[in-house]
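To keep things clear, I will list the structure first and then write my remarks on it.
Only one protein chain is missing from this complex, and each of the others stays in its spot.
Each chain carries a letter (A and B) given by its place in the written order, and its residues are counted from 1.
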Amino acid sequence: MTALPHGTSPAAAAAAAAADEDDALLTLDDVVKHFPIRRGIVIKSEVGQVRAVDGVSLTVRRGETLGLVGETGCGKSTLARCMTRLYPLTSGRITFDGHDISRLSPRAMRPYRRQMQMIFQDPYGSLNPHRRIGSIIGDPFAIHGVADGPERKRKVQELMELVGLNPEHFNRFPSDFSGGQRQRIGVARALALRPKLIVCDEPVSALDVSIQAQIINLLQTLQSELGLTYVFIAHDLSVVEHVSDRVAVMYLGKVVEIAERAALYSTPRHPYTAALLSAASVADPDRAAVRQRIVLHGDVPSPIDPPSGCRFHPRCPKAQEICGRVQPDLVPVLADPPKHVTACHFPMADGEKLGPAPAEPADAHPPGIGMR
Amino acid sequence: MCGAFILFLVLVAVFADPLSHLIGWGPTQQDRATGTTADGLPVGPGRIHLLGADQLGRDVLVRLIYGARVSLVVGVSAAIAAVLIGVIIGLCAGFLGPAVDSVLARLMDVVLAFPFLLFAIALVTVVGPSELLEIAVIAFFSWAAVGRIVRGQTLAIREREYVEAARSLGAGNLRIMVVDVLPNLIAPVLVYVTLLIPISIVFEATLSFLGVGIIPPTPSWGNMLDDAQQGGLYQVAWWFLTFPAAALVLTTLAFNLLGDSVRDALDPRTERLFAK
Partner (left out) sequence: MPLLEVRDLTVSFHTSDGLVQAVRGVSFDVEKGHTLGVVGESGSGKTVCTQTLLGLTPGADVSGQALFDGRDLLRMSPAELQRVRGARIAAIFQDPLSSLHPLYTVGWQIVEMIRAHRHIARSAARARAIELLDMVGIPQAASRVDDYPHQFSGGMRQRAMIAMALALDPDLIIADEPTTALDATVQAQVIELMTKLQTEFDTALIIITHDMGVIAETADEVMVMYAGKAVEKADRRTLFYFPHHPYTKGLLESIPGSTAAGERLRPIPGQPPSLISIPTGCAFHPRCQYVMDRCISEVPPLFDIAGGHTSACFLPTQILGLGEDVDRERASAAAAGRAENGAAARLAARATEEIETAGVHLPDAGVLAGAGMSDRSRGPRTSQNSPDDAGTQP
């Protein structure tokens, strides 16, 4: 990658410095995506914006798996769609393999589409129910005019075999397959043009644990065989821990912490990360009964009108006055190595226990459920 | 059942010429000798004219047969034309974003609000009646309803993940519309075609009845009805009104039933595919 362009934010500079620059496959620099909110029936006027992604800088290195976790609605899917330029950016810069792709038109994006693919969450929704799977998997070839006729068919069948589907099932419809097999179809389609980067948006959330394990193994095998790079979004923290080399934690449109997997899981610095990890469900009744969970109280703030300063401050047990005023930078804290960056004024020390959330909103979820 | 009736109708329309030879009367042939009684009234159903004759002594059965031809040609062509226009415009409205949508949706509203008969009569008075014009008029007034349905479906499909998947592969708008959206519309559109055909047939009859459709003496069910009601002839010659009316009702009914069974045949499958 070339030298950083002028006007780069300090956070991005730190993040970029943290990554080995030659290794960067995808670099996001202060990426912003806002959705306008329109109201009105005849005349639609813009009454506000959903700040779904609000200034994200990070680097994805060649050959790694970057896990992406965070609260529901914090903008993970939106960020994934920005990375692959399915959404136009509101502002910011995306560099893929040394090329700035942030402002390319859909037509100019096409050559890059071959190199970056997505795997979607819903194995039912992401396959057109009215098309045969051979034609679905062959889509990338058709769109990019790569192979035709019998050659395309052969390639599709090879892909099917690669992901563990029976190539003779070429002519079946998606409804003839189970959820796990459909997700394999999605993987096959994503692999067709041999991309460099695959962005997986909750690829295994809809699958049962055993099939989930099959798909994760498949993705890992393919990664080592084909040198793929993954961005892996998931809610299941144990899955993320299993697959990721590094993990980025998002909160309300911003990345609040990025670190290597082991560091993040053992010494989370950001209070939100700590709360998230503590809330992870444990598939073990006895451990689940004794573990201490930090239940975050307070309303999940709205991306329409995010809190000032540190966005976590209304719910953060450690918040102090400055947190509401000054937005913390994403930088190494507490003698962390440069590759562990955190955006917090008062990061958690090693082994620190997070206290209970601020006492005030104990009634945030009023028991007023009754209507009898 | 309804399928059989429609097949029968189609066969009758196709083989109208040999059939009329067999029966022995032409569609516009006037049988002054035996077709009307001495005082000029048409004869009823009997050996010579199976379903009776009209006021000019023309054979009602033969005219019904040729009328089926007109009804089917006009009905089917108008329905297909309407569906083609409706699908294309509905698809564009639903898929190409709010700007295109607001223009096209407004257009559909305008067309749906248009006084159909008034316009048709005015147009025919200016241009003069013809079969082609009739098809055009019917199609012009029917496509907007199809367009609305297609637009609604497209709006829903547009948000589906597989459309996004296609985009992420680099597919352009046209390809997504044709490859991913269109197949999902086949079922509802097919149902709609079968329902639109009888509507168009009734439209055709209405126009002919009002004298702005098929030009007499070419027979059509509509102008036969018109003949029957002129001068209150139907009061003495019931066959003259009943048979074209019955043909119209039966045809409409058959197509509607067919539409229902097409929907039943297609729906569970679509339902299940979508529900999963």
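To be clear about the criterion, contacts are C-beta pairs under 8 Å (C-beta built on N, C-alpha and C of every residue); 3 or more make two chains touch, one makes a residue touch a chain.
Keep in mind that what you see is a predicted model, and the values were worked out from it rather than measured.
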| item | value |
| --- | --- |
| Of A:77, A:117, A:229 or A:342, the residue in touch with the unshown chain | A:77 |
| Chain not shown: contacting residue from A:116, A:206 or A:348 | A:206 |
| Options A:27, A:59, A:117 or A:181, residue touching the unrepresented chain | A:181 |
| Sites on subunit A contacted by the missing partner chain, in the whole complex | 35, 39, 50, 69-74, 77, 121-122, 124-125, 151, 154-155, 158-159, 161-162, 164-166, 168-169, 176, 178-181, 191, 194, 202, 205-214, 216-218, 220-222, 225-226, 235-239, 241-242, 261-262, 275-277, 279-286, 288, 293, 295-296, 299-305, 365-372 |
| Sites on subunit B contacted by the missing partner chain, in the whole complex | 152, 155-156, 159, 268, 274-275 |
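Note that only the chains that are shown with their structure count from here on.
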| item | value |
| --- | --- |
| Averaged-CA centre spacing for the pair subunit B and subunit A, given as whole angstrom | 53 |
| Partner subunit A, residues of subunit B touching it in the complex | 160-162, 164-172, 175, 179-180, 183-184, 186, 272-274, 276 |
| Touching residues on subunit A, where the partner in the complex is subunit B | 81, 84, 86, 106-107, 109-110, 113-114, 117-118, 120-122, 124-131, 139-140, 143-144, 173-175, 186, 189 |
